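Worksheet for the structure shown next.
A protein chain is absent from this complex, but the other protein chains hold their places.
Right after this comes subunit A.
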């Protein structure tokens, strides 16, 4: 490993400052969320004098973020469950089974990677309206699944390619059907990849605003992120309540990050090195 001596410490100074700049905005927001309106107007930077939770409570109940939180939770868990099921099924077949047209089907799935939602927003909204799926939870789940499935299939296929075909052969000789191999062998063996891809998909769905905005027009169906954007107009003069809303939306992600940082980074890295 190459060694830098004094230079290492000189570089560490701007890097530490940058690290501070990376987390300070969120700390600032958390601090503001604990302040009263008066406190914030008088002193923006001073540490809050108490761990006040009133603003968060207001944002959760009277602003209605609690409801939006539940909506998001429902949509995200259903989407991720469906993504992992369909992605692992397809990944298993495309990597371990040989059948006519498999490479064409794989390329078809990959093509989906290069079509961002913005490009198909108009026709997709029309399809959803025509099938009465617009403004429904299954509709949004379907849109999320369609959005992140190409990536999921791609990563699951790459992962399953690393499993020696002998394992499948042995299971077949033991009398398993193809579905039995999937359920008893491939799903358990795929756990690390499923975990990694699942967390990434959960983050993508949780963080999305554009798809939810287009597909869920009515107020009671808002996801949390759409709910946070609606705070902007309503609470622009009540910064602590606004900050509380932002905090509510950020906390789940923060927790996931603290505990599952490794898996997230691994997922991103896997997506890049296998590309």
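FYI, a contact is a pair of C-beta atoms (placed from the backbone, for glycine too) under 8 Å apart; a residue touches a chain by one contact, two chains touch by 3 or more; residues count from 1.
Keep in mind that, in the parts below, contacts and distances are computed from a predicted model.
The chain dropped from view, which UniProt name applies: "ATP-dependent protease ClpP, protease subunit", "Carbon monoxide dehydrogenase small chain", "LacI family transcriptional regulator" or "Sugar ABC transporter permease"?
"Sugar ABC transporter permease"
Please pick, from A:34, A:75 or A:228, the residue that touches the omitted chain in the full complex.
Final answer for the missing-chain contact: A:228.
From the listed residues A:16, A:77 or A:191, report the one that touches the chain absent from this view.
Looking across A:16, A:77 or A:191, the contact with the absent chain belongs to A:16.
Which residue, A:77, A:177 or A:234, contacts the hidden chain when the whole complex is considered?
Spelled out, the listed residue whose C-beta touches the missing chain is A:177.
Out of A:55, A:78, A:96 or A:196, which residue would touch the omitted chain in the full complex?
From the options A:55, A:78, A:96 or A:196, the contact with the absent chain belongs to A:96.
Can you list, in ascending order, the subunit A residues touching the missing chain?
Subunit A touches the missing chain through residues 1-4, 7-9, 11-12, 15-16, 18-19, 21-23, 25-26, 28-29, 32, 44-45, 86-87, 89-90, 92-100, 102-103, 105, 108-109, 111-112, 114-127, 142-143, 145-146, 149-150, 153, 161, 165, 168-169, 172-173, 175, 177-179, 182, 203, 206-210, 213-214, 225, 228-229, 231-232, 239, 242-243, 245-246, 249-250, 253, 256-257, 261, 264-265, 268-269, 272-273, 275.
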